[in-house]
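Please read through the structure below; I'll follow up with questions.
Apart from one protein chain that is not included, each protein chain of the complex appears where it belongs.
Residue numbering begins at 1 within each chain, and the chains themselves are lettered A and B in the order written.
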Amino acid sequence: MDEVDKIIIRSLKEIGCDIDEELDSLRQFSPELVVEAASRCVEAIQPGSGIPTSLPPSMSMRFRIGASIAQACMDMGYTGEVGYQTFLYSNEADLRRVLMFLIEKLPKEGQTEKIVQEPSSRAARLQKDISATILKQLSAPWVPSFCKEDGIRWHDDGSFTVEGGKCFNFASEPLQTGNTSHGCTPQEWREYCVHYLPLVSDQVSAANRLVPSLITLNSRGILSPSQQLSTQKAGELRKLRSDLLQEEYGKFLSADVAQKLSETSVKLGSRFALNERLQFLSEKSPEKKKQPIQEIVPTEAVSETSEERQRRQEEEEEHAVEMLKNENEELKERLEQLQLDIKTLSAKLPQVLEERDLAERTLQEAEVKQAVRKKVLDLLPDADTNVAKLQAVIEASTKKLINLATQWEEHRAPLLQQYRNARQLNSSKASESARQAEALRITREKVAELTEDLRNKEALHSHLQAEYAKVSKDISRSAYTRRIMEIIGNISKQKNEIEKILKDTKELHKEINTLAGRLDRSFTVADEVIFRDAKRDDVSRRAYKLLATLHSECSELVKMVEETGACVRESRDLEDQIETESAKNVGANFERISADLRQMKQETASLAAQLKTKPV
Amino acid sequence: MFSMSEEHRAHLSPLFDQSPQLLQDFCRLALDFLKKGPNLKLYGSAGQKLQLEVNVIQLTVEALVQLIIKCRRLNLSKSDFRDLVLTSGFNEEQEVILSEFYESNQEIVDSALSTLSPTLMHYQDLEWRFDIQVASRALLRQTVPVLTMKLTFQEKPCTGENSNRSSLLLQTDPNNLKHMIKKLDDALLEASSQHSRRLQRIFK
């Protein structure tokens, strides 16, 4: 039992119980210590149980603590008998059983370590998330759906779990964010954006469509970044199509032509401006025509008296319109004329240009020819001297050339030599550097290899260290196992001895039996012999009588011996019982209980007195 | 106990003076009616045999079926049935045949009767699957545990062979699942409670 007690005390110390070094048996535990040990165990197994570790002075509180510890033990599945008395009036054997049960239930260190380790991979994190979500949902109390907003339950840590609720289809709508101009001018578009374009959030028909629409917009933007460009192009095309005149002029207006024929370009430009004006006019004129008519209709209806004046006015206006029309027609005609002119002129233009180019080229050729001819003509009057002069010049230049060539050779030879040397040196250097680079590369590889090796070894080291740290705590384990082995050895030895003794006893029994049998048989033989003689002989009769008494005396003696043995056995049993009873130290416990009872009565009395003294 | 109307009696009257053999034939016709509905062709051939008009045969068969059904609905005992048959005009020999017919075909009558009661969706089967939703188009990383269930129902009492089955896909989360189980357990507990067992005994 000492061994068990030591193990229990060790474990209790590990969970933070303040136990004296001298204590080495549960018998020496005071009630305070017992309660502290038990409550610490309960706290370690079920954190947050809230059982105090020290006994308060009040007796009733003590009982309550004892009872709550006992309840906790029962909740954990302790099957034996347990109550407040187990802790407050401890009985060694019961206490040992309870503490052993509690210590077995203590969480193992390995388990806590595992929980601390953070899973790092995606899969592990996902698994952790899953179990956390499920546990959160399972542990939360049920709440009716109308107490949840959109089926979402918010937890204390700010996270939420989805428990029903409406779901909205992923329905997206096209959003106008202001990048496409839809064929208007930038100014117009900007105007629209500033004043009329609604916010993105106001463009969707329902609030729950905003998010899908935003997601769709973004993913569409990612998938086709060229799209917005193409829409711009399309806008431009539309613009071109709408502006027919500009397109027509675009055909004529080539930049090259405009530069070279500045005159025509000026003309064209002025014509372009005119045309624009014309177009503007022709667009405006129907409106102008309309307006007066619209004005006329009501005035006619209202004032019939001033018909004359009105008619005059009408005529005037009609005249003006007629004039304008005429002017318009005239201008149109002029425009057509001018357009025709432009056409013919621009058709002539390339031909003219070509002609001009040709003329310029012939001119240049002629100029070159003329210059040569002029020089020759200058030299012609003094031909001989000039020829000699020229020959001298030629000779001098050849000489100079030869001289220069020799000089070149002179310089070239050493330079060439130098170049060759340098090249050789360079190549040798290059090979060396290549060699060195190779060496460097090898070294680098080696370094990388070594660092990798080092890292592996370090990892191994840390791993082993962690393992070592884990293992080192279990020194007691080997001690325990050794002790257990020893105990087992002792037990087997004892078992052998017991068997030996049993065998001895059996042999003794057998011997006794055989002896008793022999005795019986010899007695009957003697009995028969003497009885036969006793009929005839007086002495024999006496002998027979004596034999009979002897036999009965002897058997009585044997019985006595047997009875003595039984008594001795019984007394030994009783002694054992006494010992166990005295181990329970009932007397002391009884005294303590009665003292506690007295104290409690006192407390009750004092409380009652307090109650009485306090006027209601 | 119900009293037979005069009309009903009148429709049954052609049977009163028939031989047991013929009465058994009529019983067979009535059984056929219960199983498959009226069969005018058969009535025609029977009418020819008995020199009776088809509609008389039909009325007679229908009256016989009505008798059986009414008695079964009221759950008449054998002796009550016997009294009823004898008082309505049948002789004892015929009564034996009719009683035999009544006793042996109760199940068929019951099933014919049950087709008339209102049909309701009736639980047939449940299949489940536990999913974790890890991503959706709008939220690329999430963990939503979901229990998807397929409930199969059957229209009961089933009308004939074509049992009308339908199934429904539902889902729930662990929290609500726990609540559901608790409530259904309550129902089971209530069903096996003292109170409801006593009620069941009373209405047996």
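Keep in mind that, in the parts below, a residue touches a chain if its C-beta (ideal position, glycine included) is under 8 Å from a C-beta of that chain, and two chains touch if they have at least 3 such contacts.
Definition applied: contacts and distances are computed from a predicted model.
Colleague: Given the choices "COMM domain-containing protein 3", "N-terminal nucleophile aminohydrolase", "Ras-related protein Rab-1" or "Trafficking protein particle complex subunit 2-like protein", state the protein name listed in UniProt for the chain not shown.
Modeller: So the chain that does not appear here would be "COMM domain-containing protein 3", according to UniProt.
Colleague: In the complete assembly, which of A:101, A:160, A:480 or A:531 touches the absent chain?
Modeller: Selected residue, touching the omitted chain: A:160.
Colleague: Would you mind spotting which of A:170, A:480 or A:523 touches the chain that isn't drawn?
Modeller: A:170
Colleague: Of the listed residues A:13, A:64 or A:190, which contacts the missing chain in the full complex?
Modeller: Of all options in A:13, A:64 or A:190, contact with the hidden chain holds for A:190.
Colleague: Go through chain A and note every residue touching the omitted chain.
Modeller: That gives, for chain A, the contact residues 114, 127-128, 130-131, 134-135, 138, 144-145, 150-152, 154, 158-160, 162-170, 175, 177-179, 190, 193-195, 197, 199-202, 207-208, 210-212, 214-215, 217-222, 225, 228.
Colleague: Where does chain B touch the missing chain, residue by residue?
Modeller: 73-75, 110, 113-114, 116-117, 120-123, 126, 128, 130, 136-142, 144-149, 151, 153, 156, 168-174, 176-181, 183-188, 190-191, 196, 199-200, 203-204
Quick note on the criterion: only the chains that are shown with their structure count from here on.
Colleague: When the C-alpha atoms of chain A and chain B are each averaged to a single point, how far apart are the two points in Å?
Modeller: Distance between chain centres, rounded to whole Å: 61 Å.
Colleague: So in the complex, which bits of chain B are touching chain A?
Modeller: It comes out as residues 132, 134, 137-138, 143-145, 172-176, 178-179, 182.
Colleague: Could you list, by residue number, the parts of chain A that touch chain B in their complex?
Modeller: Checking each residue of chain A against chain B gives 126, 129-130, 133-134, 137-138, 140, 142, 153, 161-164, 170, 211-212, 215.
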